[in-house]
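The complex appears here without one of its protein chains, the remainder shown in place.
When the chains are written out, they are named A and B in that same order, and each has its own residue count from 1.
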Amino acid sequence: MSRERIDPLLGLLRDPSAAARFQLADWDALIRSARRANLLPRVALDLDERGLTGLVPEAPRAHLEAARVLAAAQAAAVRREVAFIDRALADRGVPIVLLKGAAYLIAGLSAARGRMFSDVDILVPAETLADIEAKLMLHGWASAKTSAYDQRYYRRWMHELPPLKHHTRQTVLDVHHAILPTAARLKPDSAKLLAAAFPVPGEPRLRVLAPVDMVLHSATHLFCNEDVGNSLRDLVDLDSLLRELAVRQGFWEILAGRAAELDLARPLYYALRYARGVLDTPVPDTAIRAADAGRPPPWLRGLMDGLFLRTLHPRHADRALTSLARLSLYVRAHWLRMPPLLLAQHLAVKAFRREESVG
Amino acid sequence: MAGAIPDPSSSALRWRSVPPDALAWRHWGEEWVVRNERNGNTHLLGPVAGRVLELLAHAPGPLATAELTAALDPTLGASAASVEDVLTEFRRLGIAEALPG
Partner (left out) sequence: MIVADLARPVLARRLRDEGLRVRTGPVVNRIQSRLPRVAQGIALHYAEYPVEEADGFADFHVNIVTPRGVRRWARPQVHFQFDGMRAFLPLPADQAFAMLEWGLNWCVSANCHQYLIVHAAAVERSGLAALLPGPPGSGKSTLCAALVNRGWRLLSDELALLDFASGFVVPLPRPVSLKNESIAVIRRFAADAVIGPIVQDTVKGSVAHMRAPPDSVQRAGQPARARWIVLPRYESGVGARLSPLGKARAFMCLADQAFNYDVHGRRGFEFLGDVVGGCDCFEFDYADLDAAVGAFDRLSRP
């Protein structure tokens, strides 16, 4: 893959010391790019960690400081929210597994550093969903999507309850029973994920996914998820997870095998390819070769390279072509998750309702 | 807290605030403002509530309603009943907890 002229954001993510060479115009581009990508606090903390914040001119430095404050407030809010959820489900008898940002934060992983949070995501056994939903509603959560269509869509075809919003705190909780929809083409077995989940030190009732599974979930989320505006942020997550978790004994050796076992070989292929290609993530050649089992046919790989790399390179955000690329990825993400007939119906309904709200 | 909620009118109850490092407060004249780190909420408290909060936060151990009432400045004119009302409200707001005696 060729690397086009280095966008200041990508340059900084790969090597924070590049900040020393930035002119004001570079900072101007960087702050905008990073804010769009939800990575401004991350950049601020990367610079802090290397003692480089003093090099930043005053005007852009104010934005870095503001972003840091915002991310810290969100992290505190997530901790509180996890405590509320834990208390609400205290007598459930089954462990709940935290996913994504909340998991990184509670487990103390570097992927949580400078992260922007919105919802809390948890994974529970499918058979406990009704009981969990009932307990949560007792403690003040209610369904945020009230149309009958959305209720059906989420429960039957997606892999989660419709998002739950707490009536006083206004926080959102996503309760999943699988990491991909039951109707999707890829079928990772939730029971295996739950069985392998790790306890969190100091939190008797909370679990997180096993390290290899956490990486695979991140890869899946990145390449199968519909929220393509967050692609670079998701890739940064993946990069952080790999740098911290892959140093463990035997990690790389079991990664490809576990991916095959969970039907996630294709997402793993893309994840390693793009993490290494875009962020210089240190992935051993042996791991790349092992992941090759999940590679797509060459014509598709070329297309995906074009689509993803356009989305990931922030500089292109101003150009019309990227909107098309993002839309193509959105359609593809849904394609991976839902049967074609339902996909067309769902997108049509979503499009219709969006116009309704703008009138 | 699992189990049944203790009846606040039982004199066997003892009260404590959430850990003091989770609370921040200021007072000017008779009114107080307090922020609870546990839930991020900020509240306006009257003179009795403010003083009860201060006593609970500084107490080495849980206190009974009668002990709190006795420790209040008499000029506040607070009865045990009004102190109980304050404590019930504190529990609702997540500022204090009741422990069975």
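Observations on the model:
Everything that follows uses one rule, which is that contacts are C-beta pairs under 8 Å (C-beta built on N, C-alpha and C of every residue); 3 or more make two chains touch, one makes a residue touch a chain.
This structure is a prediction, so every number in the text was calculated from the model and none was measured.
Note that of A:A62, A:A90 or A:A142, the residue touching the chain absent from this view is A:A62. Within the full complex, the residue among A:A18, A:L55, A:L70 or A:M137 touching the omitted chain is A:L70.
Across the interface with the omitted chain, chain A contributes residues 23-25, 27-28, 31-32, 35-36, 57, 59-60, 62-63, 65-67, 69-70, 72-73, 76, 317-318, 358. Interface residues of chain B facing the missing partner chain: 24, 26-33, 35, 37, 40, 42, 44-45.
In this text, only the chains that are shown with their structure count from here on.
The distance from the centre of chain A to the centre of chain B, with each centre set as the mean of the Cα atoms, comes to 42 Å.
Within the complex formed with chain B, the residues of chain A that make contact are 76-77, 80, 83, 90-91, 169.
Residues 2, 38-40 of chain B are the ones touching chain A in the complex.
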